[in-house]
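A short write-up of the structure that comes next.
All protein chains but one are shown in place.
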Amino acid sequence: MTNLKTRWIIFASLLALAVISYSITIKLKIRPSPQVQKTYDYIENLPESSAIVVSFDHEASSLPEIKPITQVILRHAFRNNIRIIGMSLFAEGTAIGYSMLTRTAGEFGKSYGQDYAFLGFKPQHISAILGMGESMRGVFPEDYLGTPIDSIPLMRHIDNYDSIAMVISIADGDRAVQWIEYAGARYNQKILAGLTAAMITTYDPYLNSGQLFSVVGGLKGAAEYEMLYGQPGSGSRGLLAQSMAHIFIIALIIIGNVIYFKGRAGKKGRG
Amino acid sequence: MRVKIPLAICFLSGAIMFIQYFSRHPLAKAVYNGILDWWQIIFAFTLFVGVAAFIKSGLKSVSWSKARPSTGRKTDAPYKAISLVGLALMPILALAGGTKFGSPFLWVFDNMQAPMQSTVFSLLAFFVASASFRGFRARTIPATILLISALFVLLGRIPVADYFTESLAKATFWIQDYPSMAARRAILIGIGLGSMTTALRVILGIERTYLRGER
Amino acid sequence: MAIFDPTTLPTLVISLISIAVVLYAVISIKRGKEFTIREIPGLKAIDDAVGRATEMGTPVLFTPGWGGDIQRPTTIASMNILSSVAEKTAEYDCRLIYPTHDPVIMAVAQEVVKEGCLKAGYPDRYRADDIFYITSSQFGYAAAVDGIISRTKPASIFLLGTFEAESLIMAETGNAVGAIQIAGTDSTIQLAFFIVACDYTLIGEELFAASGYLSKNKSILSSVKAQDILKLLIALFITTALIWATIDPKSSWWKY
Partner (left out) sequence: MLSILREEPERRGEGEMDIGVIIAGILTLAIYSFLYRDNPIYKMAESLLIGLSIGYTLVIFWQSTILDLLIYPLFGGGKIILIVPLFLGLMMFSRFSSSLSWLSRIPLSFMIGAGAGVAIPAMLYARTLKQVSASVTSIVSANGNFNFSELVVVVGLLSTLSYFYFSRHHEGALGRSAKVGTYFLMIFFGATFGYTVMSRLSTLIGRVDFLLTDFLHVIK
């Protein structure tokens, strides 16, 4: 078999595996990690019409992991009639955040300005985080669409962290650390992080010290959350597909070695 | 003069940037930020030079094929033309409709450029697979160690692995946090030293490969 | 406002020690002190790689990766190797293709290759059009280089510089066309992919040493020597601090 043909077989198998396992919706019967359970319980028990901030602090390339996490948290919050203020400390996260928020809000028939709002992007993230502790109006005089913040009904009674139940930073890097170190440390704001799988261990010290309330990490975290929420979605499907592909890679490594050793034994036999 | 002036400028800018690192005087920070801005501005002009060269070579191959349409040789002309149209399109859209949310500029970015970029990124999944098949054969002792270490971490990091066993995940973290981390540190220390000596040679003008090419 | 920032004192001390050691090595080599560099696997292959491409009548492709810019010393080290490669390709009259994502790297690489051709004695074999800027987009660049590799089918590919996720996209495509691939980078994650996918990989500092080995340039050799002296000092420091920490766990003079 030529090299090229082997490649085609590998590529085709991986694609087929990903497509098939992604099309299957399984109801996971797993025990959710304590972090995800804690997050779910907290949002579940928030009084109606509390306000939370969701900050989209990530790049577009991590969307495959970020999207399922964000989606299920937003759905959960909207289902419980919690009001959401979206924003971004990462330029690339802005348009994504706005679309994701409006789209999920649409599913629940929520209206812009009453039930949710999107403030947009702010560079100089540390001063933005600190500034919001004093006055959100000062940091965001108008929202993403250019509406003055005072004419947004939702924002009328909210001006700093005092009226915010929780900040959720959806991050693929260390932006959530700055939320912890500035909003958390200085203003006692509760911080939650939605993270890519690769970033989870980086946040362990903050979790252990209690500075970070909890974490929903990777497709696995999203899948667990979806299970608690009661509606398997892209997280559960993604988790299955990711696990299958992962096992496929392991199998390839093993098959590669089996072929190699068989070939070597064959050569020895002839020699 | 053609060599001495650049060398002097290189030394000066290098020395200034080196010294400002150790100061927190406002002047030092101002100089630092100023130089960064200058850097950025010169970079932008260089970008125009690079793009101009790209356009020039593109136009050359497009017009070449027009001039000799009958040679029958396969040309890149249609593809170059696509590139040039794409290149012109973005600035035109930006001029006409701005770059804010909902502008045609962003629409093209979102529906054409971004999906293609993330698709190229996702080619990696396939290439990881083909490389795994080929590159982990236990030919020698180091190759065997590479194989075992990779298999171990791969198994421990199957997303659902820790529903079945916690000890495997723990072992995986141990490998990452201790033996693997040790080697990574040594690599980083070496790179730090190599970078430092290279940068020093540049500032002192010993390293001047970029200055020759004189005919 | 204080002029000196005391938190940078450890960095200042190590910078000054390092500069002193480099200067010492430069001066001692100028006085005629000789020393060698150990063999680096993969470097010998560079010669063969260019020869192979010449025999097969295909070009050599050289990419500095998408992750770097001219500020990064790794890029300069990559330029030094480019200079040797350019000299050889000029000598063998083999085409050298150098696509880059950074216009400044393009400009510098043009100077370097021009010089390489000149050194080889064939200034007319320098082709500015082959050292070109494509796009600054990471995956646009990867797609373009993949296209070039599949169409020109280079017999030898050099991937030397700072790489990010594009590393394996290019290396696997190179492998598919059967090219000999010599890689080297300072990005620790991408090293793992290069080790798996390429024929030879220069690991981190080897990339810096390689440029000295190839060019036999005395100044580069002396800085390799300086790096070795500093490594010895570091090993000594770590051992001392470790023993100290074990005897007196409360001490912390090595923490920066």
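Descriptive notes on the structure:
Per-chain residue numbering starts at 1, and chain names A, B and C are given in the order in which the chains are listed.
Operating definition for what follows: a contact is a pair of C-beta atoms (placed from the backbone, for glycine too) under 8 Å apart; a residue touches a chain by one contact, two chains touch by 3 or more.
Every value quoted in this text rests on a predicted model; they were computed, and no experiment measured them.
The chain not shown here is touched by just one of C:15, C:28 or C:215, and that residue is C:15. Interface note: of A:61, A:88 or A:178, the residue touching the hidden chain in the full complex is A:61. Contact residues of chain A toward the unshown chain are 4, 8, 11, 14-15, 18-19, 22-23, 60-61, 63-65, 67, 95-96, 99-100, 102-103, 106-107, 196-198, 218-219, 234, 237-238, 241-242, 245-246, 249. In the full complex, the hidden chain is touched by chain C at residues 8, 10-12, 14-15, 18, 35-40, 69-73, 76, 104, 107-108, 110-111, 134-137, 139-140, 143-144, 146-147, 150-151, 165, 188-189, 191-193, 195-196, 203-206, 209, 224-225, 227-228, 231, 234-235, 237-239, 241-242, 245-246, 249, 254-256.
As for the chain not pictured, it touches chain B at residues 2, 5-7, 9-18, 21-22, 34-35, 37-49, 51-52, 54, 78-80, 82-91, 94, 99, 105, 107-126, 128, 132, 141-143, 145-154, 156-157, 159, 172, 174-193, 195-196, 198-200, 202-203, 210-211, 214.
Going forward, only the chains that are shown with their structure count from here on.
Touch-path distance (fewest steps) from chain A to chain C is 1. Here the chain at the heart of the structure, going by C-alpha means, is B. Inter-chain contacts peak for the pair B-C, counting C-beta pairs in contact.
Chain B and chain C have Cα centroids lying 14 Å from one another. Listed for chain C are no residues, as none touches two or more other chains. Shown for chain B are the residues in touch with two or more other chains, namely 118, 121, 128, 130, 132, 134, 136. Looking at the complex, you find that chain C touches chain A at residues 176, 178. The residues of chain B lying in touch with chain A in their complex are 101, 106, 110, 114, 118, 121, 125-126, 128-130, 132-134, 136-139, 147, 150-151, 154-155, 157-160, 163, 173. Across the complex, chain C is touched by residues 18, 21-26, 28, 43, 46-47, 49-51, 53-54, 57, 113, 116-118, 120-121, 123-124, 127-128, 130-132, 134-136, 146, 184, 187-191, 193-202, 206-207, 209-215 of chain B.
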